[in-house]
Structure formats: C-alpha cells, structure tokens
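Right, I'll just put the structure down here and ask away after.
With one protein chain removed, the remaining protein chains of the complex are shown where they sit.
Note that the chains are named A and B in the order they appear, and that numbering of residues resets to 1 at the start of each chain.
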Amino acid sequence: MGRYIARRLLQAIPMLFMISVVLFALVNIAPGGPLSGHGRSRRIRPEKAEILKRQFGLDKPLPIQYVIWLVGNDWMRVDADGDGVTESYGERRGILRGDFGFSYRNRQPVLEEIADRLPNTIYLMGVTLIVVGIIAIPLGAISAVRQYSVFDIVVTTLSFMGQAIPEFWLGLILILIFYAWLNNPFTGAPLLPSGGMQTFGMGFAIWDRIQHLILPVTMGMVGWVAWYSRFLRSGMLDVLHQDYVRTARAKGLSEHLVVYRHALKNAVIPLVTIFALDLPSIFAGSLYVELLFSWPGMGRLYYQAATGRDYPMLMAILIIGAGFMITANLLADIAYAYLDPRIRYD
Amino acid sequence: MTKDQVEAGQKEQNSVSVRSEEMHAPEGMLGMVWRRFRLHPGAVAGSIVLGMLVLSIILVTFSPYDPEISDIGSRLQPPSWEHPFGTDPLGRDVLTRVLYGGRISLAVGLMVVAITLVIGVPVGAVAGYFGGWVDNVLMRITDAALSLPSLLVLILLSAILREVELPFVERNNVVTIAVVIGLLSWMTVARLVRAAFLAIRELDFITAAHCVGVSNSRIMVRHILPNVVGPIIVESTLEVGYAIMEESGLSFLGFGIQPPTPSWGNLLSNAQEHMTKHPWLAIFPGLMIFLSIISINYIGDGVRDAFDPYKVLKQVGEV
Partner (left out) sequence: MTKKLLNLLVVISMLAIAAPVAVAAPPVQDGGQDYVVVKDDWLSKLSDKYLGNLLAYPAIMELTNQKAAQDSSYATITNPDLIEVGWKIYIPGATEAQTFMAAYSPMAPAEGPQGETSIVILVPEDPTGFNGLVTDTGYEQALMELVLLGLTDIDPQGEFYLELAAEMPTVENGGVVVDEDAWTMDVTWKMRDDVVWADGEPLTADDVIFTWNAIADPEGGIWAEGLDYTDSIEKVDDYTFVVHYNTVYPNYRIQFGGENFAVWPEHYCDASQGFVAWDCNRQPLSSGPYILEEWATGDYLSFVRNPAYFEAGKPYIDGVVVRVVPEQSVSKTMMVEGDADLHIWPSESVANDYLVAPNVDLSVSPSDRWVMRLFPNLAARGSVDPVENPHPILSDVQVRQAIRMGIDVDTIVDEIFLGYSKPVWTEFFRPPYICDITKPEYDPAAAAALLEEAGWIDQDGDGTRECHGCKTGAEEGYVMSMELTIYAEYGEELELAQQLVAEMLGDIGINLELSMFEGTILWADYESGGIEQQGDFDLDMWDDGYPGIDPTDHIWYYYYSEAAEPDWGWNVGRWINEDADALIDETYYLDEEYRQEMFCELAALLDEELPQILLFSAFDGAGYSARLQGVQATVNDMVTWNVADWKIVQ
C-alpha cells in the first residue's frame, strides 16, 4: 500500500508538469491582456504599456515566462523599473517555492487573495456536501430497499428531475420565491436573505448564518443529491442481490440488520470514491451559486480573473485546482482499497 | 410517435406475459435490447417526449414567423393564440425561437457526442488492446485531462476559443462551443472502452481470432468493439443531456452561443432580467431544457437496463 501511494505520488509530478505547460500556453495564447485599458476610459498610453509590459515580464518569449513562473527570476537580471535596462536581480520566487505572483488586477499577492476567499468557499461547499450526504444516503438506501414502492418511485422521479434543472435557473427561482415573494409573517421582512454570508453588522449569530446558508445550499445540493441518491440506490440494489446478503437473510438475521449493517456498508463504498472525486469542488466552489447569492468565494474570483485576463490569478487557481483533483483521485483510490478488502495493489 | 404510444400501451397491458417471454427468446441482440427497453416505462415516456420535441424542432421550418426578424410593433406580448409562447423584446415569436434554439442545442449535444466518440473510443481501444507503455501513456494523458478542474477550464477555453481565429471554424459559433465541451468530456468514454477491451482481449474467442491470423485492427473493430456498444450508447445518450446543460451554463456566464442565433441556453439566460414581468420568456426555454434532459436521462437509464442482462435476470428472478 505504501509503495502504491508513493508510486502514484511520483506519477503525479510529471502529470502536474504537463498540465501546467498546457494551461500556461492556453492562458497566454488568448488575445487581450492585462494591459488593455480597464473600464470606461479604455486608454492606456503606449509608453505606459511598454513599461507595464516590461515590469510584468510580458516582453519575454512565452517559454521564458513559463520558466519564471515556475522557478522565479531571482537568479537572473530583470528590468524592474521598465526603462529597458536590466539592472537588478528579480524578486519572483516561482510557484515551486510558493510564490504565485501578484494579481494584475489589483496588485495584491495572488495567494493572499485566494486565502481571503478560500475559507468562504470551504464553508459553503462543506456544508453543502454534508447536507448532500445526510439527504442522499437515506433516500438512496430506503428507495433501494423498498424498490418499486411509492417512496421509491417518488424519489427516483425527483432525482431525475433534480438532474434536469439548470442550476442557475433553480437559483433564480429560489430567490424569487423565498426572497421576493414570501415574507416572514412576524417581521414582514423577506423570508430568507438574498445573498451574502451574514447580515451586515450583526456579528456572528448562528441563526443568521443558517438563514444565509439555506438558499445557496439548496441550490448547490439539488443536482448532487439527485445523482448521489440514484447512484446509491443502484449500488444498494446490486448489493441486496449478492450471495452474502442472501446468506445473511438465510441465517435469520433481522431484515433491519441485513440492510443497514451488511448491505448499506458495502453499497456506500463506491459512493465514497465518487465523493472523494467531488472533494475538489470544495476548492473551486460553485460559480453559479456564488454569482447568484453574492457569495465571496473562489468561483467568482476565478471568473473575475478569466474575464479580466488576470494571468497570475488564473494560473494559480487552475494549478492548485488540478493539484486538488490529483490528490482527490489518489484519495479515492486509497479509500476504495481501504474499504474494499478485495482490492489489492502491488 | 403513434407507434410509440401504442407500444407503450401494449407494454402496460402485457407486463406479466412479457416476462415469461424473456426466459426463452433466441433472437438478435438488438431485438432483445429493444424488447427490454420497452419494459422501462420512464424510457418509453422519455422517448415519446423527446420524439415529439425533435419532431416539432423539425417542423418549425413551417412556422409563419422568422426566428431572427424583429416585429417591433408586437414586443413582449404574453402568450396568445397567435404567439403561444408570447413574444420577446424584439417582437419575435418565442415558440419559433425556442424551437430553432432546440436545433442549436441538440446540434451542440450531438456534436459533443461525436467529438467524445472520435477521441474517446480510439484512445480507449488502443490503450486497452495493446496495454503496456501505450496504455500507460494514453491513460496518463486521460488522467491529466480528468485532473483539470473542468468548469474552470471550460470557462477559460470558451473565453479563448471564441476570440481566436481557428481554421475551418468561424469565430464563436456553435461548433466552437461543441468542441470546447467535447474536449473536456471524452475521458469517461476512453476509460470505459479501455476497461472493456482489457477484459475482452483475454477471452478465448479473441485468442482464437489471433491464431487464424486476423489483423489487430480487425479484431478491435469487428470482434471487440461490438461488445462495448451498449455502454457507449448509454454514455453517449447521457452526454447529449450533459452538453445541453453545459451550454446553458456557459450562456449564463456570457460564454455560450451568441445571439441572435437562439439556443436554449442563451434564451434562458437572456430572460433572467425579465423573470418577474415577462415570465414566459424564461419558462418555455427552461421547460425545454428540463424536458429534453429528463427524457434523455430516462432513455439512457432504459438503454442501460436493456443492455444489462444481469439486471433483467434479476428482475425476472425476483418477482
């Protein structure tokens, strides 16, 4: 097992390298860039553009830019003041040494910006995933146990519907219903807030936090619940027809024990894998939810960087995201091996 | 359409007798699949709904209205006999636009599937059949592609590709969107095909084929591939729905298909500011997406069951 993990980790390095080259090329190949005028006046003077270009190191060929991004430029002479003369050593340390550079947009360190947003995303996505688990597992399990019952039919139908609703559309409807149309009968205020993480100026209040979570979590979880519960239902059906479950029944164990002790445990194993694969969304967040509910998370940070051609920010989020994905893949395999004793790795 | 309905009715009537038939039926594989497919009520209903959708999308050519020509005199009219789905801010008939939009959305879906298959099947087949370092290289590439945070890269790619001049393709048209989505979704098919090839190439009849000197490519195409058709069809069906959904999401972000070419995605996302006052602009494209995806998923489910002999045996054995 240890050797297996080590091997997988070793494989991850060239893979990340490959991904980073591709992404770097993609990000930089597009027309437009950080030097385009921002906003309404749209003008940037040519002299100024030249200076900025040298300061950002955009005057160098792409492969060199990539190397600088990767390992920094503190070993080479650069043109810090943009006057065309290389006079001092650079200050970039490169991502390999944890320096993701500065955002072109607001000149803040990229990692600081990410550190500002990441907790918000983890908070929202964490709650969402927990709620998904709490809802989807019983739904899937019960509908499998009572296959073809009314409950099963309703759950299955709902899960098909849940997968067919465009996410942003659901969010708009939720805002309309619970913010615009329904009021709290005691206060006359909207039943649920339209967005944000908490009421401004209220300090930390659990109820307030929960109120702000209900709609975004609902919007984010519907697709997931639908997919997880369907997945678990079919897994559970498979397990329920396995020989060992029959044996357990034949031994005279109570149906309850058979289902929840033996069957559910085994049916959840593949779900754990899927779950591990979905974990990176804790990092990337759900863009649609964040946009509609004004949630200051990673998805919006990325979107803003993509529309504004903020290369350092784009690259940082993409590469960290890819790192998360690879880790999650590995975790999924390990979890699978750990939970399912039939699987052996050499 | 009527044929479908009749069959659906029949299915419900003889649901008991069909089962006994199931046990002994030495017929062609496709016939068997079709018969099993008909057993799945969701799949049958899905086929009917989707069939009607496709039919109206084809018949919309005869609509008295043009999807792109404005009629300023009749802006934003609520649904009426003349305009069953109402009119949009330029006075265009929403029904006509929604149906034309369906052409685009379904076209995107089908193109995505085509791209997925064109990349995924060969990659999976070659990797699974030859194994060794070929497998290793191809699967590492697949893994790398799977490791991309897909929505993020989707945004990036559609932002870039719609502004770069590509050979053969005009800037930012339907094909670009399909290519972008397709490039990020072939991996599942590749893995699926590889797994099947890995398993089947060890079977006796393949070894036998080798012995009589059948070429590798022939074995792959003629002997192994047909056995993978089932899962591929299931995956492709679901992919159509997935692509429609992705396109609507991209439209919402402003990276989808550009007006005036209507697509379900851009019709829906353009309607968001009108939701309270002119809800028909949002309801109908939303409904179309909903109906088509739910039908497609049910059909996919039915196809999966139909191709899964184990599942059918289970059903028979159980009751």
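Criterion: a residue touches a chain if its C-beta (ideal position, glycine included) is under 8 Å from a C-beta of that chain, and two chains touch if they have at least 3 such contacts.
Just so we're clear, the structure is a prediction, and the values are computed from it rather than from any experiment.
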Write down which of A:V110, A:L124, A:A144 or A:L172 is the residue touching the left-out chain.
A:L172
Touching the absent chain in the whole complex: find that residue among A:T86, A:N106, A:S149 or A:T247.
A:N106
With respect to the chain omitted from the figure, which of A:M76, A:L96, A:A180 or A:L257 is a touching residue?
A:A180
For chain B, which residues touch the unseen chain?
68-70, 72, 75, 89-90, 159, 163, 171-172, 254, 258-260, 270, 272-277
Which parts of chain A are in contact with the chain that was left out?
30-33, 35-49, 51, 53, 81-83, 105-108, 113, 116-117, 120, 172, 175-176, 178-191, 193-197, 199-208, 291-294, 296-297, 300-301, 304, 307-309
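Note that only the chains that are shown with their structure count from here on.
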As a quick test, compute the distance in whole Å between the mean CA positions of chain A and chain B.
25
Note which residues of chain B are touching chain A in the complex, please.
42, 140, 143-144, 146-149, 151-153, 155-157, 159-160, 163-164, 241, 245, 248-249, 252-253, 268-269, 272, 275-276, 282, 286, 289-291, 293-294, 297-298, 314, 318
Any idea which chain A residues touch chain B in the complex?
11, 14-15, 18-19, 23, 26-27, 29-32, 160-161, 163-169, 172, 176, 180, 237, 241, 280, 283-284, 287-288, 302-303, 306-307, 314, 317-318, 321-322, 324-326, 329
